[in-house]
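Only one protein chain is missing; all other protein chains are in place.
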Amino acid sequence: MKMTKKVYYHDTDCGGVVYYANYLKYLEEARTEYFCDKGIDLKKLSQIGVMFVVRRVEIDYKSPAKYADTLDIFTQITRKKNVSLEFFQEVKREDKVLVSAKTILVSVNKELRPASIPQDIIESLSK
Amino acid sequence: MKMTKKVYYHDTDCGGVVYYANYLKYLEEARTEYFCDKGIDLKKLSQIGVMFVVRRVEIDYKSPAKYADTLDIFTQITRKKNVSLEFFQEVKREDKVLVSAKTILVSVNKELRPASIPQDIIESLSK
Amino acid sequence: MKMTKKVYYHDTDCGGVVYYANYLKYLEEARTEYFCDKGIDLKKLSQIGVMFVVRRVEIDYKSPAKYADTLDIFTQITRKKNVSLEFFQEVKREDKVLVSAKTILVSVNKELRPASIPQDIIESLSK
Partner (left out) sequence: MKMTKKVYYHDTDCGGVVYYANYLKYLEEARTEYFCDKGIDLKKLSQIGVMFVVRRVEIDYKSPAKYADTLDIFTQITRKKNVSLEFFQEVKREDKVLVSAKTILVSVNKELRPASIPQDIIESLSK
C-alpha cells in the first residue's frame, strides 16, 4: 500500500532535512492507513481491548528528505505470527529509497500483555 | 520560578531556529515544574479527577532561539479564579526576552467539564 | 480554504486528546496549503530571500480533538499590511469549532529582519 505525504516545516530540523525521529511518525501513519485499507479500524479494536504496540524498529537512513518534498511511503506485512506482525516499509521520493524500516508490532490486551491476534484480523490482513 | 532548558536538534526546524510550536512544549514543562515547586503533583491530581486543560494561549515571538542555546523559562501566575488560572511566562536567553506568553488553564473534572479548583490547591499556589 | 487532516497517535497525549502544541503544526500546514493554493511556493520564495515568520499567535481551545478524528482546517487572511499578514483559522470536526486562532506572520529577509512583502505576493494573495 502507498501513502503520500508532504514534508512541512515542523518535520525538519536545523540540518535542513527531516528529523530522524519524524520518519517513525510517517511510518505509524502509513501502518494505520494499511490497517484501514484492510478494513481494520484500530480505534474500534482498542475499544474491545486489542492493541498493537511497537516492539522493535530497525531503520536505515539512506538519503535525506527535505522541506516541501513529496514522499511516498510503501507498506507491506512480511510476517504474521500468533502475537506479532512484521512490517517492511520504504519512504521514497520518486524512485529513490530514502529510508527503509522493519517494524515488529505485538498484539496486547488492556493490561498491555501479549495476546493472540484475533482470527478475523489475521484473515483481514491476508486479503 | 525559573527552569533552564537546552535546545536540541529536535527542537529546531529548517529555518535554523526553534520551531514555533515547540515553545508551547517548553511552556508546559515550565508550568509543570511550577506546580511541582508549589508541592502540587499533577499526576496525583489527575488520579483524583482534577485536571488542568489549556483554554487559551497568547504568545509573542520576539527573537528566535537557536540550536545549542541555553534558555531560561520564567513562570508566574498572574490571576487565580474559581475555575481558571492565568500564567505569564517568558523565555529568555541571558537578559533577552525571546518569547512571552499568557496562558489560561481551566480546571476540569473526569468528564472534562469545568470544575472549581480545590481549595488546598489554591492555597498551595498562594505560598 | 479548507484542508482535511486525520488525527494519528503521534498527535495525541496521555490525556487522550490532541496535544495543545500540535494544533500549531496543523495551522502551519494549512497556511502552507493556503499559500500554495494562491500559487505561492514558500520554498522558492525563501530561496530568493523572502520568508514569513510567526510573530504572534492567539489560540482558543474550545473542545478537544481525539485519536482518529477527521478535522477540517479553514484558513483565511484577515489583514494584509506592508510587512505582515494576519490569518484567522478554525479547526472543525464536522460543524463544531474545536480550535480557533489568529496568527500574525511577518515578512523577513535573509538576515531575519522585517522587509516589505513583494508586490506580486500581495497580488497573488488578493486573488
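All chains are identified by letter, namely A, B and C, in their written order; residue positions are counted from 1 within each chain.
Throughout what follows, contacts are C-beta pairs under 8 Å (C-beta built on N, C-alpha and C of every residue); 3 or more make two chains touch, one makes a residue touch a chain.
This structure is a prediction, so every number in the text was calculated from the model and none was measured.
When the omitted chain is restored, the residue from A:I40, A:V54 or A:A115 that touches it is A:V54.
In the complete assembly, the contact with the undisplayed chain comes from B:L42, out of B:L42, B:I77 or B:A115.
Across C:D13, C:D41 or C:D120, the single residue that touches the chain missing here is C:D13.
In the full complex, chain A makes contact with the omitted chain through residues 15, 20-22, 24-25, 28, 51, 53-61, 64, 112.
Residues 8-10, 25, 28-29, 32, 41-43, 67-68 of chain B touch the missing chain (whole complex, contact as defined above).
As for the chain not pictured, it touches chain C at residues 9-10, 12-17, 19, 21, 66-67.
One rule holds for everything that comes next: only the chains that are shown with their structure count from here on.
If you average the CA atoms of chain A and of chain C, the two centres end up 27 Å from each other.
Separating the CA-averaged centres of chain A and chain B is a span of 32 Å. In chain C, the residues that reach two or more other chains under the touch definition are 25, 28.
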